[in-house]
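Pasting a structure here, questions to come.
In this view, the complex is presented without one of its protein chains, the others remaining in place.
In order of appearance the chains are A and B, and numbering begins at 1 in each one.
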Amino acid sequence: MLRHLVKEKKESNPRTPEDMSVKKALWQDVLARFLKNKSGIVGFSIVVIMILLIIFAPVITRFDYDAQSFPDRLLYPSALHPFGTDNFGRDLFTRMLYGGRISFMIAFIATLISAAIGTVFGSVAGYFGGVIDMIISRFLDILMAIPSLLLAIAISAALGSGPINTALALSIGGIAISARIIRATVMAIKTNEYIEAAKATGSRNLRIIRKHILPNTFAPLLVNATMSIGGSIMGIAGLSFIGLGVKPPTPEWGSILNVGREFIRDFWPMTVFPALFIMLTIFGFNLFGDALRDALDPRLKD
Amino acid sequence: MDELLRVEHLKKYFNNPGGMLHAVDDISFTIKKGDVLGVVGESGCGKTTLGRVVIKLLEPTGGKIFYEGKDITDIGKKANIELRKEMQIIFQDPYSSLNPRLHVFDLIADPLKSFRLMGRSARKDKVFELMDMVGLSRRFAYSYPHELDGGRRQRIGVARALALSPKFIVCDEPVSSLDVSIQAQILNLLQDLQKQHQLTYIFVTHDLSVVKHISTDILVMYVGAMVEKCGAKELFEKPLHPYTKGLLAAIPVPNIDYVREKIVLQGELSSPINPKSECRFANRCSYASDICRREIPVYEEVLPKHFVTCHRVREINNL
Partner (left out) sequence: MNLLEIKGLTIQYAMRANTIHAVNNVDLTIAPGQTLGLVGETGAGKTTTARGILRLIQTPPGKIVSGEVFFEGRDLLKMSGAEMRAIRGKSISMIFQNPMSALNPILTIGEQIAEVIHLHEKCSKKEAAERSRNMLKMVGIRPERAGEYPHQFSGGMKQRVVIAIALACSPKLLIADEPTTALDVTIQAQVLDMMRALKNKLNTSMLLITHDLGVVAETCDAVAIMYAGEIVEYGSLERVFHNPKHPYTLGLFGSIPSLDKVVERLSPIRGLMPEPSALPKGCKFKERCDYSCDDCEKEEQVLREIELNHTVRCMRAEGGGF
């Protein structure tokens, strides 16, 4: 009589479909798709190499980043100094690697802050809708109307230079975009019946947001974060270039570039190498982010 | 008491940009404990909305709802959440009704966690007990929805609905998205569970043949309005409303010797937005007359326990 129960017991036979079909976890699917994307692998490699370089800076180069040596000023690249030296005789390669630490750290912190605040705003606006959504969205509109670099400049000028202040300055501009992305994702997720099911089984709003909505917003958030790290690095470089951001003697790609301006006609290494590193890093992050977005896109499911 | 759910002149309207959408318009019925009310109709008839309003997942625009004799129409948010322990729903789409990031165990345990009804160990026992009840092998406990087929996913939905031991369940087209050979498995499961646990159902579907053997009574809806309601057997033997007759004649029967009157309803369904003051079926009805286009017909008991909304029901059926 209880045929539906008997049926399940019979399926312990190893030749049944469930055992034979390929069970893939969500992440394995994503990974497989990502690995098919050549440019994504290139981008990922660039990012990884960069990060490894800056982590292992003390091992790779034996110079101190602030070891001045006037007789060795403005030397062209050689075996001893792969990137040459700067106007104070400091090894440029060392300054680039240590400078990378600063750039990446600030970029990560700025992205983290804007993602966190953006998620709060976006999920509240997307989930509750109505007046709350309207207020938050108009606030975000205002924020987006201000060019983010100008905003960063203004805040940086107000707070002063230094890594933490720079991170804060850059994070404000990114809040609106993160919030917009989260809001759109949350609104799409809300249309799924499992949200209604959560309500029907007694979950309160906060629990629904925490348990059912946010975990499903992870994908677009990750893609956005990856892309915006590239933008942040450019922003930091830009701020340092104009004298805000990080000030010398702390090494930073943008500030090195700024000083290198004076010598651009006679001595190219101080402009070319920082510019190259900035370009390469952003390029890598963008390729990686693009490929990640494609890999996470459920429409590509076979 | 005998009566579990009573609904009086229930209305649910939605404010659309094009006008006021009368999704559910003046519906009344009573369901006794242990009965199954089949709610049948085509798309846009309001049956899905009705299912949700009745268990207070949506707030009604008008009318009253009584559960076990108590008026639950205007209860507050807190009481509404408490009501979830009594009234549950099984959804149509076994894909979008399950959170893709949770595995089977968490999906079924979710209601228990929301209410913090029991400790971890007791909860584990309960989840496995529910899985057994719905015929879901325990080895799927940590699988994800996308790894399972439609039939198994729907069983998860059933287990989740039963987790809080409700008395009343709205089954919203629970088999429409499933393959034909799986449909029967799930229909039998729902039937068995109903008998074993003395559950009361509202079974919403567009397919009359599906509710034929599971329903005690059947309610036919059309563009938000009630059209006919009577005992299940009687609906098939003695349909009185022209729409019901057309609906029965339209359902394809896998029997080449089946003989029945051929009725093909022409025309399209009228719009539920800002409906005119007339019978909603008038534009397609071969019996439509002047009064049908002027006045909204009244829901009345035409034969014992057989309700119809039609101006000309007695003439058409020679009563």
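Definition applied: a contact is a pair of C-beta atoms (placed from the backbone, for glycine too) under 8 Å apart; a residue touches a chain by one contact, two chains touch by 3 or more.
It should be emphasised that the depicted structure is a prediction, and the values quoted were computed from it without experimental measurement.
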| item | value |
| --- | --- |
| Of B:M20, B:A141 or B:A249, the one touching the omitted chain in the full complex | B:A249 |
| Hidden partner chain, residues of chain B it touches | 42-43, 149, 151, 179-185, 187-188, 191, 206-210, 212-213, 236, 246-256, 258, 264-266, 268-269 |
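FYI, only the chains that are shown with their structure count from here on.
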| item | value |
| --- | --- |
| Chain A-facing residues of chain B, complex | 55, 57, 81, 84-85, 88-89, 91-93, 96-101, 110-111, 114-115, 132, 134-137, 143-144, 146-147, 157, 160-161, 163-164, 185, 188-189, 192 |
| Interface residues, chain A side, partner chain B - complex | 2-5, 7-9, 11, 23-26, 192-194, 196-204, 207, 211-212, 215-216 |
